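Let me begin by presenting the structure, written as structure tokens, before commenting on it.
Shown here: the complex without one of its protein chains, the others still in place.
Note that the chains are named A, B, C, D and E in the order they appear, and that numbering of residues resets to 1 at the start of each chain.
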Amino acid sequence: MAHDEFRPISGVDLPRFAGIPTFMRLPHVSLDDPRIDQVDIGIIGAPWDGGTTNRPGPRHAPRQLRDHSTMIRHQNSVTGIRPFDLMRCADLGDVPPNPADLMDSMERMTHFFDRVRDRNITPLTAGGDHLCSLPILRALARHRPLGMIHFDSHTDLFHSYFGGFRYTHGTPFRRAVEEGLLDPKRVVMIGIRGPAYDFEDRDFARSVGITVIPIEDFHRRGVEDVMEEARAIAGTGETYVSYDIDFIDPAFAPGTGTPEIGGPNSYQALQVVRLLHGVNVVGADMVEVSPPFDQSGGTAFLGVTVMFELLCILAACRAERTGARTS
Amino acid sequence: MAHDEFRPISGVDLPRFAGIPTFMRLPHVSLDDPRIDQVDIGIIGAPWDGGTTNRPGPRHAPRQLRDHSTMIRHQNSVTGIRPFDLMRCADLGDVPPNPADLMDSMERMTHFFDRVRDRNITPLTAGGDHLCSLPILRALARHRPLGMIHFDSHTDLFHSYFGGFRYTHGTPFRRAVEEGLLDPKRVVMIGIRGPAYDFEDRDFARSVGITVIPIEDFHRRGVEDVMEEARAIAGTGETYVSYDIDFIDPAFAPGTGTPEIGGPNSYQALQVVRLLHGVNVVGADMVEVSPPFDQSGGTAFLGVTVMFELLCILAACRAERTGARTS
Amino acid sequence: MAHDEFRPISGVDLPRFAGIPTFMRLPHVSLDDPRIDQVDIGIIGAPWDGGTTNRPGPRHAPRQLRDHSTMIRHQNSVTGIRPFDLMRCADLGDVPPNPADLMDSMERMTHFFDRVRDRNITPLTAGGDHLCSLPILRALARHRPLGMIHFDSHTDLFHSYFGGFRYTHGTPFRRAVEEGLLDPKRVVMIGIRGPAYDFEDRDFARSVGITVIPIEDFHRRGVEDVMEEARAIAGTGETYVSYDIDFIDPAFAPGTGTPEIGGPNSYQALQVVRLLHGVNVVGADMVEVSPPFDQSGGTAFLGVTVMFELLCILAACRAERTGARTS
Amino acid sequence: MAHDEFRPISGVDLPRFAGIPTFMRLPHVSLDDPRIDQVDIGIIGAPWDGGTTNRPGPRHAPRQLRDHSTMIRHQNSVTGIRPFDLMRCADLGDVPPNPADLMDSMERMTHFFDRVRDRNITPLTAGGDHLCSLPILRALARHRPLGMIHFDSHTDLFHSYFGGFRYTHGTPFRRAVEEGLLDPKRVVMIGIRGPAYDFEDRDFARSVGITVIPIEDFHRRGVEDVMEEARAIAGTGETYVSYDIDFIDPAFAPGTGTPEIGGPNSYQALQVVRLLHGVNVVGADMVEVSPPFDQSGGTAFLGVTVMFELLCILAACRAERTGARTS
Amino acid sequence: MAHDEFRPISGVDLPRFAGIPTFMRLPHVSLDDPRIDQVDIGIIGAPWDGGTTNRPGPRHAPRQLRDHSTMIRHQNSVTGIRPFDLMRCADLGDVPPNPADLMDSMERMTHFFDRVRDRNITPLTAGGDHLCSLPILRALARHRPLGMIHFDSHTDLFHSYFGGFRYTHGTPFRRAVEEGLLDPKRVVMIGIRGPAYDFEDRDFARSVGITVIPIEDFHRRGVEDVMEEARAIAGTGETYVSYDIDFIDPAFAPGTGTPEIGGPNSYQALQVVRLLHGVNVVGADMVEVSPPFDQSGGTAFLGVTVMFELLCILAACRAERTGARTS
Partner (left out) sequence: MAHDEFRPISGVDLPRFAGIPTFMRLPHVSLDDPRIDQVDIGIIGAPWDGGTTNRPGPRHAPRQLRDHSTMIRHQNSVTGIRPFDLMRCADLGDVPPNPADLMDSMERMTHFFDRVRDRNITPLTAGGDHLCSLPILRALARHRPLGMIHFDSHTDLFHSYFGGFRYTHGTPFRRAVEEGLLDPKRVVMIGIRGPAYDFEDRDFARSVGITVIPIEDFHRRGVEDVMEEARAIAGTGETYVSYDIDFIDPAFAPGTGTPEIGGPNSYQALQVVRLLHGVNVVGADMVEVSPPFDQSGGTAFLGVTVMFELLCILAACRAERTGARTS
């Protein structure tokens, strides 16, 4: 069993509405805390939306996600995984952004995740807009390109905006491919949809070998068939999972800046994560939750439930990799 | 035809936004009203959430459900059932709770439902939190255990909370089994899901013979197959139907205190009730609607639409039992 | 290519939150503007809800739909249609209603659409309540009856309300049949559901030969099968498409005055329009969006996404009819 | 003491959230109820907004006002008046409107209030938009003109709208003066403000002798000085009190269709009513509360608190007129 | 200067939206933390609303108040007080309530505040409903009665509810007087208003010597005159300050369960606290903030701004008492 210090407070002991909200009621262990060396999986907030081209808001997401994460319990009722039994988990706090300087913010994030990687902590990040994934990949993929399974309604493979600006939440994976952080042959993008400017992004994907599974194929083929292909594309190599909340239909996840009609329902939103079993996942993120557009908080609650599924996958995968429990 | 006195006011006569809102625009007939002896089916409010462990609110549900029930019309457009032609229906008003004393409230509720049962009125109750079902069962099942078809995302079979407290909205059916109010072999729980503390509740269910159909089975098998099993489990004996609004996915029913991601959609929410045909239903409830978390009122509207489906089943069943119309 | 003047402003040039909102960021070309003769397809607001019997609000819809339409881009990512390449499109502004006089408002609307028809502009109208479709049909079907594909949860075939009043949003198609504006044999109504007063409307439909496909058949048969029948009913004759937002389930489209539980999801909402390919569509509307009941704006966003699908069909159909691009 | 039957249910007995909501938890006594002859003061809903020129909604006000009126208690804590001790009060239900026919609705309302007047019941009406006051005055002032104290941000003295239409919520008192229902010399309008089309209404007021006290005078002179003048203008003759919720600043009363910035605060909103002591008030209304624009319900709560103050004045005035308690 | 460890994080360093939210961004120091002995002033959450008779919600207040408290800065711009320079402040976390057992919750709270008192920490508590003040007083006034300055729209001096139940949020100070925790001659209640059941509470106040200043006197006399009397009543003895958010007008503080119209505005809400200078304040609370009724969060923000004013008074008073800075 993991040390009790790294387990959530139970709602049968302290009601869920009480207490200072950390991610999943885990202990707050900053990178400077001496306990940091015992942590296996770190949940990290990236409160930043400097890359947003339309409706801002994700800078407020980590706090709202922490709040709603107090509703999460300990055991996956479908797979039976108990992540806090498997791994020592902690809330590592927030990456400190600079809301007035996009480039400085990206450097701060890369630096933070370099430290996380150096301590051999598996990161589960709560964004932030999707540009956050770029500095995370710069840290995690510093030494070799990663595969990626990407749930989203957009490819985020665009070249530039507003007369050539190359860093927005619509461009992170174009940059990541250019910088050699991703192995395009091991990248799959699932759920792509919505009215498009053009197909420049999909042309780029095709040219480098990224697989795009648009929503009409997702609905036609079904979750299991799609995820079987996704697992095959990722293969056995190290793989990152990036989950944009706008993957899910906006009736289930209204709180996001660029929703697209006609996405998966909430059950499919969880299923796709469960079907990542066997993938060698080394990190994951949940991005683009936007509290100002989520009056009921339902999007945040869906977001943290997906995060719990991601945590189960990360814990099971790390347990398998290390051959045993870490403690 | 039922006496006109016990029929809803039509929206073609008086607009739906006008008039003092009773359940489905039926006459208000209190237990002390001389007309009470003519009533076949009574719709009852149980404005009480003393058993709520996290986010309170269901005490406000009966009023909001009445408000939205003015949108309901007279005929089931799928089954063709016209409940107000079949049975004399009335709004019996609210059970008077004591918000400051949980035990006193439960006694008041039991007493109220004893009187309902003694008048041979079939009750359709609008909660309130799920602990309401316990005093209802104490009245209805006073003389023999009932079967139960239970739609929910939680089993509500837990033993206790907060250091041994045995009466919360997470425990009513554990108590009901212990008190002999339910025949566990004739109990089925459908839609169970969500991160769990542990499987103590499911272990208890197994030990006494309650059938639990988790959501992954529901989605895999389909509504018709699941409901066929449910009908078989209930058999021909007297059966109670308890419907927790959190059975339905929170995108459809956000106004509830303990939502769980990945539930049935709204069409399935109605279908499961329609597929209760042939079950010997002697009472039903709709619980856990929570207006403070339902800003648009959509959850209440969904709740009363399910209540109309339940009313159709109750009316058809009672008509069949009594061999004929009661009037 | 269509003249650049009749194309939307791109969000990569001017951010989506900037600029005065016209429909899909198209130029505003009023009927008195000299450029009107170049317009192929006109998007028109009908801000009027004088026919509403319960919860008013659709008078505010055109403005909210314009606002959210700035999120729409240029290309249909499933069918590949680029409507603004095919046809010269413009925002023709709003029909001027008289909120205090229902009959005067209908005359104003008929007059406006007469002018649109006389200029050979294909109209895509944003209502308003469903009574708006009647004056539109009076203009478009002045010379011969049209077929109609009608997406809705109600037939809108009722005879009268409130003691004989014959013009409400529940009666437009009864009037249209009586006035010879529709050919009932070429009319199909899809998605009908909800508690009913009685089946007077369906009896009328049957008596004149209108096909009604209720929601239980829709869910059982599936989208493709239903739409194949719809296309067969419409045949090759000129056909109008009327899309009431309450066709869609209220979890996806809460912002409407008379929601009914259990409708299609958002993906099906788009699919049914895509499956109109080959139908000879001469006009379309999107009605009953009600901003006061749509706090998040999600209904309006869904509404304009459906409108974009309708625009794609209208543009492709007109391109086929005219044998070529108009410019 | 008034008969117990005509007293509100106390919140110490039945919690305020329980029970079917009537106005101030009084018994519902319709005009056809035999108990109607015992009623001194009747609270009446007028759910109608057919005269609204911009944002509809007041048709929903009576229901929301009833809901929030359950928060009201029995005694005026400033004046000490206990209206339910002084007079037998009841909720008379709603006037049945015809939402599709403005003229028919006005006739229905006049007829209803004729019956109220014939039974010598003092009416306190919850609108509805301000056009409701016209049919009320047609009944109450049938035999002689009344004085009026009018709290509002608009004079509602305009001649016509939309090309000559003479009945909107901007014209009721122009019509009432023309019809001889009001004695203009005994009419005072308090709180008038906001950007104006022109001063046609104020010119009319001047020409017939109506006193207009604009908001800048109200703020400069203070409540007591203004109300002293108001009492002097009303004199000792029979006087109607019409209270438009938009009299109050929109920060306190956002839920209304035509708010104007810079009005009185909530304390002044109550004070002006208390300072009606000694006026011979024979009826009163609270109009223009619009629930769709009142998400928190705060406007309705303010509205019913003002209604309680009006009720205290009506009860004290009637007690004085009749020389004694009526029972 | 206070040790840097006990100072808020500045928004110029870490943006206000980032970081795990503690009260005023202070360090979290639980009662079991070794640093607890250095703390002078502890901010404490009491997430509990078991005493609420109508609309529940304050159990969620501490979390929402913490969230909004990240907007607070370091210096009082009117008085110039810098509380974090004067005293070592910390967030002591939440008292663990038992939502299912009122008596047990009160015991847990008394026990918690006994420990706070024993460490000589001055408590500033964020409720919770007003019944929270009773267990706090049981701890703080264990050895001698305290004076109290009480801002509220209700006296909370009622005897009992619901057939004799003696512990609700309407009774704490009746109990406190009975238990000898308050010296009634040194108690003043300011802002009392609203429709009343009767004057039983005010009669009790008079009989024991509590001074009640109703809102009409507050508005007539003005803030400075009223607070001069309040300071005189409190005198030089140890005094508790209890601040119910419903003291303030509901336009400024809608998020509360029992609002009353006509209260002080937000500037007066702060002024009354500043005018406590010179009072010997030994503890304070801010109660009845109810997030479910505070959609915009504005009530919580007002609440924490009042808490900052209270903190300034507590810090200045303790600095004066101890003759010097504590560090």
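By our rule, contacts are C-beta pairs under 8 Å (C-beta built on N, C-alpha and C of every residue); 3 or more make two chains touch, one makes a residue touch a chain.
All of these numbers come straight from a predicted model, not from anything done at the bench.
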Touch with the omitted chain, as defined above, among E:Phe23, E:Phe293 or E:Phe308: E:Phe308
Residue, one of C:Pro96, C:Gly163, C:Gly180 or C:Gly209, that touches the chain absent here: C:Pro96
Omitted-chain contact residue, chosen from D:Thr53, D:Asn98, D:Thr211 or D:Thr305: D:Thr53
Chain not shown, touching residues in subunit D: 53-55, 161-163, 192-199, 214-216, 219, 249-251, 254, 258-259, 261-263, 265, 293, 295
Residue numbers in subunit C that touch the chain omitted from display: 13-15, 17-22, 28, 45, 47, 59-60, 62-63, 66-67, 91, 93-94, 96-97, 99, 295
Missing-partner contacts on subunit A, residue numbers: 49-57, 59-60, 98-102, 161-163, 165, 167-168, 292-293, 295
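Going forward, only the chains that are shown with their structure count from here on.
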Which listed pair, B-D, C-D or A-C, duplicates the contacts of A-B in over half of its pairs: A-C
Inter-centroid spacing, subunit C versus subunit B (mean Cα positions, whole Å): 39
Residue numbers of subunit C (touch at least two other chains): 53-55, 161-162, 251, 265, 293, 295
